[in-house]
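Here you go, one structure.
Of the protein chains in this complex, one is absent; all others appear in place.
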Amino acid sequence: MAASNKYKLSSPAAFYPVAGRMIPWFGASAAVLAAIGLWIGLWLAPTDFAQGDAYRIIFIHVPAAWMSMFIYLVMAFWSALGLGFNTRLSAMMAQSLAPTGALMTLIALFTGSLWGRPTWGTYWAWDARMTSELILLFLYLGIIALRNAIDDPRRADRACAVLSLVGAINVPIIYFSVRWWNTLHQGSSVSLSAAPRMAAVMLAGMLILAFAAWFYTIAVALCRVRVIMLERESGSGWVSELFALNIVHLKKA
Amino acid sequence: MNTAAPVPAPASLADSALPAGGIFAALRWSLVRDLKVAMRSRSELGVQLLFYIIVVSLFPLASNPERTLLAAIGPGVLWVAALLASLLSLPRLFAGDYGDGTLEQIALSPHPLEALVSGKILAHWLTAGLPVTLLAPLLGIQYAMDGESLAVLAAALLIGTPILSLLGGIGAALTLGLRGGGSLLALLILPLYVPVLIFGAGAVEAVRAGLGATANLSLLGAGLLVAMVGAPFAAAAAVRIALD
Amino acid sequence: MEFLAMGGYGYYVWGSYGMTALVLALELVSLRARRGRAVAHLRAGGLDHPAAPLAEVLR
Partner (left out) sequence: MLEAHNLSAERGATRLFSDLSFKVGTGEALMITGANGTGKTTLLRMLAGLSAPAAGEIRWRGQIVKPFDPRLRGAVAFAGHPIALKDELTAEENLAAAAALSGEPASPDAVRSALEVVSLSRQRSLPARVLSQGQRRRIGLARLTLVRRVLWLLDEPVTALDAAGTALLARLVGEHVQTGGLAIAATHTPLILPQVRLHSLALA
């Protein structure tokens, strides 16, 4: 039974080399898109009359914020798949996305606060979107902490899957309640969404950088999932076979 | 020695039929049993209630007890303390049964685990959430809150604290038997408590601002309905995962 | 050098871009280190606990 699904993509043994081949492609396209995006954001886009050049931070802040939300939903998707069909690979994919998602949230937070300083005069103004990002960061850290607290990989996969699904249901509720709370107290004057009117070139810059971030995330996630496989499948045959070959190869060279 | 043992005819239940009484029998079983166990260790309940009182009384010491300031921070303090009190009493929900092996018997019962878990969550609310709800208005007087906001505070807590128990039940089941369970549980669950905190404390704020709290209370009510339907399933799944 | 000044907001703009680049670089470095540890662990026979006798490990 094991031999037949060795070549089905859902088995780690078959996915390991395939992921290996895909990583350079995603990495390269991420680099190219990032270069174009940065060139637009830092050079091509005109200086804004109100915020001067400080607004250029949105070319990093907005894509990172988008990605932090998007990665969480993709993670919840893989978790649901892993929980539903009991496939180890999808659970490993969910596990590999969490750190990058947390980092994207972190980037969104500190670029947002660095942008807030010149525009509102303070690093943190309890703006609706920034507050929701902060809570999203806690959700990510909760999943990573739960993952580290459980030794048995199978239980860790399923527990983190339940947590990320419960979290995914709560993310829109949290965003809605924080926005409600924000408008109730501060009104919309102090809000990041009061970005300068969106010239076409700026939107293009942000979209390109968003895709760059997405390809970067895929490349990193594929790298990490391969490492997770090495860590977890060390008992199974294909890993030792993989490394037995390397060792022999090394001896010959 | 004693009379011949009654030879049990090994009748097993019809293969997958729900036992008599269906989900309410299951819910009642775990509710009554958990309340009986809780009543037998009443002192622990008292200590957790004292925790709520102490935390609430600390804040005036940390700021100048000037009445208008206290009235402004009152709802927030009473609500955050309610979150922490609920969090503190959550391990009682499953950890005892997990430790003494009864959780396995509950999970292996023909009764639906979701109903059994709901009964336990209801018992937790009755012994943790409800006392806090009844106590909060009294403590609100310490915070120079007028009668109307105290009433809305009690109403918001009455609807909000069951949500805390329901969401908390999921977290308690997920962190069963883990190292650093307490703080891990806080990290997992407090972000999910944020909407309840916002609408709960917001209800009292809205009344003080003269806007009326119906919007906040109805949103809390909607949250409660969703949590009542969804949380037991997530918690039951988490229990099964923990027992694996 | 006007480009670097960013209209006086250089600190914030380059701060943001610099920190982002730093964070991403750290992620890649830590991932490579994690892979190195996993491979070394496999090369050492893939046993969960170190193969060396306990006494030697504790020393």
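Read from first to last, the chains carry the letters A, B and C; within each, the first residue is number 1.
The rule is short, and it goes like this: a contact is a pair of C-beta atoms (placed from the backbone, for glycine too) under 8 Å apart; a residue touches a chain by one contact, two chains touch by 3 or more.
For clarity, every value in this text was computed on a predicted model and none was experimentally measured.
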{"item": "Absent-chain contact - pick from B:P65, B:P110 or B:G212", "value": "B:P110"}
{"item": "In chain B, positions touching the absent partner", "value": "1-3, 5-17, 19-20, 25, 29, 33, 36-37, 40-41, 96-97, 100-102, 104-111, 113, 240, 243-244"}
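Everything below uses one rule, namely that only the chains that are shown with their structure count from here on.
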{"item": "Whole-Å gap between the CA centroids of chain B and chain C", "value": "41"}
{"item": "Centre-of-Cα separation between chain C and chain A, whole angstrom", "value": "17"}
{"item": "Residue list for chain A, restricted to those that touch at least two other chains", "value": "none"}
{"item": "Multi-partner residues of chain C (at least 2 other chains)", "value": "none"}
{"item": "Interface residues, chain A side, partner chain B - complex", "value": "135, 138-139, 141-142, 145-146, 149-150, 152, 154-155, 158-159, 162-163, 165-167, 169-170, 173-174, 176-178, 180-181, 184"}
{"item": "Residues of chain C that touch chain A when the two form their complex", "value": "3, 6-9, 12-13, 15-17, 19-20, 23-24, 27-28, 31, 34-35, 38-39, 41-43, 46"}
{"item": "Touch list for chain B against partner chain A, complex", "value": "167, 170, 174-175, 178-180, 184, 187-188, 190-192, 194-195, 198-199, 202, 205-206, 219, 223, 230, 234, 237-238, 241-242, 244"}
